[in-house]
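Right, I'll just put the structure down here and ask away after.
Note that this complex is displayed minus one protein chain, with the remaining chains in position.
After this line comes subunit A, so read on.
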Amino acid sequence: MGSSRSSLRRVPDGQQLLQETGCEPERWFCLGLRSEDLEAELSENPIGDRIVGAFFQPGQETVDFPSFVRVLAHFRPTEKNRTRDGVQPEPANSRNRKLKFAFQLYDQDRDGKISRTELLQVLREMLGLQVTEEQLQSIAERAIQEADLDRDDAICFDKFRKSLEKVDIDHKMSVRFLE
(Lines give C-alpha, C1' and ligand atoms only; values in the text may rest on other atoms or scores of the structure.)
Protein backbone atom coordinates (compact mmCIF):
# COMPACT_ATOMS: atom_id res chain seq x y z
CA MET A 1 0.00 0.00 0.00
CA GLY A 2 2.02 2.94 1.15
CA SER A 3 1.03 6.46 0.63
CA SER A 4 0.07 7.45 -2.82
CA ARG A 5 2.46 10.34 -2.62
CA SER A 6 5.48 8.15 -2.58
CA SER A 7 4.37 6.09 -5.50
CA LEU A 8 3.58 9.19 -7.44
CA ARG A 9 7.09 10.41 -6.95
CA ARG A 10 8.48 7.18 -8.24
CA VAL A 11 6.70 7.37 -11.52
CA PRO A 12 7.85 9.97 -13.98
CA ASP A 13 5.12 12.45 -14.79
CA GLY A 14 3.13 10.75 -12.09
CA GLN A 15 1.20 13.82 -11.14
CA GLN A 16 0.32 14.60 -14.68
CA LEU A 17 -0.74 11.06 -15.35
CA LEU A 18 -2.98 11.13 -12.35
CA GLN A 19 -4.56 14.29 -13.68
CA GLU A 20 -5.09 12.86 -17.10
CA THR A 21 -6.29 9.43 -16.29
CA GLY A 22 -7.77 9.94 -12.90
CA CYS A 23 -6.19 6.82 -11.57
CA GLU A 24 -3.51 6.16 -9.03
CA PRO A 25 -0.29 4.96 -10.63
CA GLU A 26 0.31 2.36 -7.99
CA ARG A 27 -2.61 0.50 -9.43
CA TRP A 28 -0.85 0.04 -12.66
CA PHE A 29 1.99 -1.72 -10.97
CA CYS A 30 -0.35 -4.49 -10.09
CA LEU A 31 -0.99 -5.42 -13.64
CA GLY A 32 0.49 -8.78 -14.25
CA LEU A 33 1.98 -8.95 -17.66
CA ARG A 34 2.79 -12.56 -18.02
CA SER A 35 4.17 -12.55 -21.47
CA GLU A 36 3.72 -16.17 -22.49
CA ASP A 37 0.10 -16.38 -21.50
CA LEU A 38 -0.51 -12.98 -22.93
CA GLU A 39 0.91 -13.95 -26.26
CA ALA A 40 -1.18 -17.09 -26.40
CA GLU A 41 -4.37 -15.30 -25.51
CA LEU A 42 -3.83 -12.36 -27.76
CA SER A 43 -2.85 -14.47 -30.72
CA GLU A 44 -6.17 -16.21 -30.46
CA ASN A 45 -7.94 -12.93 -30.35
CA PRO A 46 -8.96 -11.99 -33.88
CA ILE A 47 -8.04 -8.39 -33.48
CA GLY A 48 -5.10 -8.97 -31.20
CA ASP A 49 -2.71 -7.27 -33.54
CA ARG A 50 -4.78 -4.16 -33.65
CA ILE A 51 -5.06 -3.99 -29.91
CA VAL A 52 -1.36 -4.30 -29.44
CA GLY A 53 -0.81 -1.78 -32.17
CA ALA A 54 -3.04 0.70 -30.41
CA PHE A 55 -0.60 1.04 -27.56
CA PHE A 56 2.11 2.25 -29.83
CA GLN A 57 2.07 5.83 -30.87
CA PRO A 58 2.34 6.19 -34.61
CA GLY A 59 5.95 5.88 -35.58
CA GLN A 60 7.23 4.62 -32.24
CA GLU A 61 8.65 1.19 -31.78
CA THR A 62 8.33 0.91 -28.03
CA VAL A 63 5.68 1.60 -25.48
CA ASP A 64 6.57 3.57 -22.44
CA PHE A 65 4.68 3.49 -19.25
CA PRO A 66 2.72 6.73 -19.67
CA SER A 67 1.36 5.76 -23.07
CA PHE A 68 0.44 2.36 -21.73
CA VAL A 69 -1.42 3.98 -18.90
CA ARG A 70 -3.07 6.47 -21.19
CA VAL A 71 -4.49 3.76 -23.37
CA LEU A 72 -5.75 1.65 -20.53
CA ALA A 73 -7.28 4.70 -18.90
CA HIS A 74 -9.93 4.60 -21.56
CA PHE A 75 -11.33 1.51 -19.98
CA ARG A 76 -12.00 2.81 -16.57
CA PRO A 77 -15.63 2.75 -15.63
CA THR A 78 -17.31 6.07 -16.20
CA GLU A 79 -18.38 8.12 -13.26
CA LYS A 80 -21.74 9.56 -13.99
CA ASN A 81 -21.84 12.21 -11.38
CA ARG A 82 -18.63 13.93 -12.17
CA THR A 83 -19.36 17.45 -13.14
CA ARG A 84 -17.09 18.82 -15.75
CA ASP A 85 -16.27 22.42 -15.85
CA GLY A 86 -15.21 23.63 -19.22
CA VAL A 87 -11.62 24.04 -18.11
CA GLN A 88 -10.76 20.42 -17.57
CA PRO A 89 -10.13 18.36 -20.64
CA GLU A 90 -12.56 15.57 -21.29
CA PRO A 91 -11.67 12.65 -19.04
CA ALA A 92 -10.12 9.70 -20.73
CA ASN A 93 -12.86 7.35 -19.78
CA SER A 94 -15.80 9.35 -20.98
CA ARG A 95 -18.12 7.66 -23.39
CA ASN A 96 -16.94 9.76 -26.26
CA ARG A 97 -13.31 9.00 -25.70
CA LYS A 98 -14.03 5.30 -25.39
CA LEU A 99 -15.83 5.30 -28.68
CA LYS A 100 -13.09 7.33 -30.27
CA PHE A 101 -10.57 4.77 -29.16
CA ALA A 102 -12.60 1.95 -30.64
CA PHE A 103 -13.06 3.95 -33.82
CA GLN A 104 -9.34 4.39 -34.14
CA LEU A 105 -8.86 0.68 -33.99
CA TYR A 106 -10.91 0.36 -37.12
CA ASP A 107 -9.42 3.34 -38.79
CA GLN A 108 -5.81 2.35 -39.19
CA ASP A 109 -4.85 5.10 -41.56
CA ARG A 110 -6.30 7.72 -39.24
CA ASP A 111 -8.24 9.59 -41.84
CA GLY A 112 -11.27 9.94 -39.62
CA LYS A 113 -13.43 7.51 -41.54
CA ILE A 114 -13.81 3.79 -41.75
CA SER A 115 -13.50 3.06 -45.40
CA ARG A 116 -14.85 -0.01 -47.07
CA THR A 117 -11.45 -1.68 -47.24
CA GLU A 118 -10.82 -1.07 -43.58
CA LEU A 119 -14.20 -2.53 -42.71
CA LEU A 120 -13.55 -5.51 -44.91
CA GLN A 121 -10.26 -6.07 -43.18
CA VAL A 122 -11.86 -6.04 -39.78
CA LEU A 123 -14.58 -8.40 -40.93
CA ARG A 124 -12.03 -10.72 -42.43
CA GLU A 125 -10.12 -10.79 -39.19
CA MET A 126 -13.18 -11.42 -37.11
CA LEU A 127 -14.85 -14.00 -39.27
CA GLY A 128 -11.73 -15.62 -40.56
CA LEU A 129 -11.91 -18.48 -42.95
CA GLN A 130 -15.43 -19.45 -42.16
CA VAL A 131 -17.04 -17.29 -44.74
CA THR A 132 -16.55 -16.65 -48.39
CA GLU A 133 -15.24 -13.44 -49.78
CA GLU A 134 -18.62 -12.80 -51.36
CA GLN A 135 -20.40 -12.89 -48.05
CA LEU A 136 -17.88 -10.52 -46.56
CA GLN A 137 -18.41 -8.14 -49.39
CA SER A 138 -22.15 -8.30 -48.94
CA ILE A 139 -21.97 -7.62 -45.27
CA ALA A 140 -19.56 -4.76 -45.68
CA GLU A 141 -21.74 -3.37 -48.42
CA ARG A 142 -24.81 -3.48 -46.27
CA ALA A 143 -23.07 -2.03 -43.27
CA ILE A 144 -21.85 0.92 -45.27
CA GLN A 145 -25.18 1.44 -46.91
CA GLU A 146 -26.81 1.58 -43.52
CA ALA A 147 -24.37 3.94 -41.99
CA ASP A 148 -23.23 6.07 -44.83
CA LEU A 149 -24.82 9.46 -44.74
CA ASP A 150 -22.73 11.45 -47.11
CA ARG A 151 -22.35 8.83 -49.74
CA ASP A 152 -18.61 8.69 -49.60
CA ASP A 153 -18.55 4.96 -49.10
CA ALA A 154 -17.17 5.23 -45.58
CA ILE A 155 -18.44 5.41 -42.05
CA CYS A 156 -17.67 8.58 -40.16
CA PHE A 157 -17.29 8.79 -36.42
CA ASP A 158 -20.67 10.34 -35.87
CA LYS A 159 -22.51 7.57 -37.59
CA PHE A 160 -20.38 5.03 -35.77
CA ARG A 161 -21.39 6.56 -32.52
CA LYS A 162 -25.01 6.72 -33.59
CA SER A 163 -25.22 3.06 -34.50
CA LEU A 164 -23.95 2.21 -31.06
CA GLU A 165 -26.26 4.48 -29.16
CA LYS A 166 -28.39 1.64 -27.98
CA VAL A 167 -25.41 -0.16 -26.55
CA ASP A 168 -24.43 0.70 -23.05
CA ILE A 169 -20.86 1.72 -23.80
CA ASP A 170 -20.17 2.79 -20.27
CA HIS A 171 -20.82 -0.72 -19.16
CA LYS A 172 -19.42 -2.54 -22.12
CA MET A 173 -16.13 -0.81 -22.47
CA SER A 174 -15.13 -0.86 -18.86
CA VAL A 175 -12.86 -3.15 -16.99
CA ARG A 176 -13.86 -3.10 -13.41
CA PHE A 177 -10.39 -3.77 -12.19
CA LEU A 178 -9.29 -0.35 -13.23
CA GLU A 179 -11.63 1.50 -10.97
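Methods note: contacts are C-beta pairs under 8 Å (C-beta built on N, C-alpha and C of every residue); 3 or more make two chains touch, one makes a residue touch a chain; residues count from 1.
In the analysis below, contacts and distances are computed from a predicted model.
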item: Absent chain [UniProt protein name; select from "Regulator of G-protein signaling 9", "Nuclear transport factor 2", "Sodium/hydrogen exchanger" or "WD repeat domain 75"]; value: "Sodium/hydrogen exchanger"
item: Residues of subunit A in contact with the chain not shown; value: 31-34, 37-38, 41-42, 45-48, 51, 72, 75, 77, 80, 102, 105-106, 119, 122-123, 126-127, 130-132, 134-135, 137-139, 141-143, 145-147, 151, 153, 155, 160, 163-168, 170-178
